[in-house]
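A single structure is presented below for examination.
The complex is shown incomplete by one protein chain, all other protein chains being positioned as in the whole.
Entry: chain A
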Amino acid sequence: MFGDYSIGDLGSIFVMQGFAGLILFSVYVLMALGLAIIFGQMGVINMAHGEFMILGAYVTWMTSNLFQAYMPSLFGGYFFLAMILAFIASGALGMLVEWVLIRHLYKRPLDTLLATWGLSLMLQQAYRSVFGAREVGVELPQWMLGSLHVTDSIEVPINGVFVMGLTVLITVSVAYVLYLSRWGRQVRAVVQNRIMAGAVGINTEKVDRYTFGLGCGIAGVAGSAFTMIGSTGPTSGQLYIVDTFLVVVFGGAASLLGTIASAFSISQTQSTLEFFMSGSMAKVLTLLAVVGILMLRPQGLFALKVRK
């Protein structure tokens, strides 16, 4: 399959497809970060994670419409406000869901899967009733359109670079919060030993609620980034949920570094293969490789060594 291209062409193809994969990588990382916190840290399988992402995408869409209608002069900066709003909306919904639903199910992790699946059906229908079944697209501000010309054959899309930078920023802040802040220490303490954490005075219920909220909020930000690569519909989130779970499992649940590495390898493999074959076969091959590796190494790429 490589035979028809010269070395130089191949280099350009890999670089171009690599950058094309960057946005996919960013959405994967942001989705998977939220999921890794919820699944890796709390053991909850959140099948409604895609719907939290789509909520963020809808919030972004509404914000952009609002800016277009009332503040066209500030349209260039709408994305920053939209991201914050998306985080707040998804995070708030996540905390509500934790309070109503998830906290009753911590002892039955497989059942969270069924309950959150029910939740995702209800959210999808809610989006359909509120926003309509038709997919909506967001208009990008002028400065994000176009691309940077690196060489004659390599072009880098600006919005890709922007989303990429955003992802790095969010990942670094999540890592900071989880590993260096006082609250992050509490989260990890609750994960490692809930009873002892409670005994030393950590409010475990509160920690759970905020952790779930944080995971969902990050999904909302992922939704904001998602508006740049696809149009938003009530069921768009469902398409990403399995990929995201694979990213988390492949990386080794509970390992942030593993999540990033696996998101990167999966999105880049898929994006590069897409150039050489049809999109569906690229996806099949990527998923097959991931499942195959997981069968050989069930603990994922970066497994934490824990005593049980």
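FYI, contacts are C-beta pairs under 8 Å (C-beta built on N, C-alpha and C of every residue); 3 or more make two chains touch, one makes a residue touch a chain; residues count from 1.
Here is the rule we go by: contacts and distances are computed from a predicted model.
Colleague: Considering only the chain that is not displayed, what protein name does its UniProt record carry among "Urea ABC transporter permease subunit UrtC", "Circularly permuted type 2 ATP-grasp protein", "NADH-quinone oxidoreductase subunit K" or "RNA polymerase subunit sigma-24"?
Modeller: "Urea ABC transporter permease subunit UrtC"
Colleague: Quick one: which of A:F14, A:F75 or A:W117 touches the chain that's been left out?
Modeller: Selected residue, touching the omitted chain: A:W117.
Colleague: Write down which of A:V29, A:M53, A:M95 or A:V249 is the residue touching the left-out chain.
Modeller: A:V249
Colleague: Which of these, A:L145, A:L257 or A:M281, touches the one chain of the complex that we don't see?
Modeller: Checking the options A:L145, A:L257 or A:M281, the one contacting the hidden chain is A:M281.
Colleague: Take the complete complex as the reference. Which residues in chain A touch the chain that isn't displayed?
Modeller: Those residues of chain A that touch the unshown chain are 39, 43, 45, 47, 101, 104-105, 108-111, 113-115, 117-122, 124-126, 128-129, 238, 242, 245-246, 249, 278, 280-281, 283-284, 287-288, 290-291, 294-295, 298.
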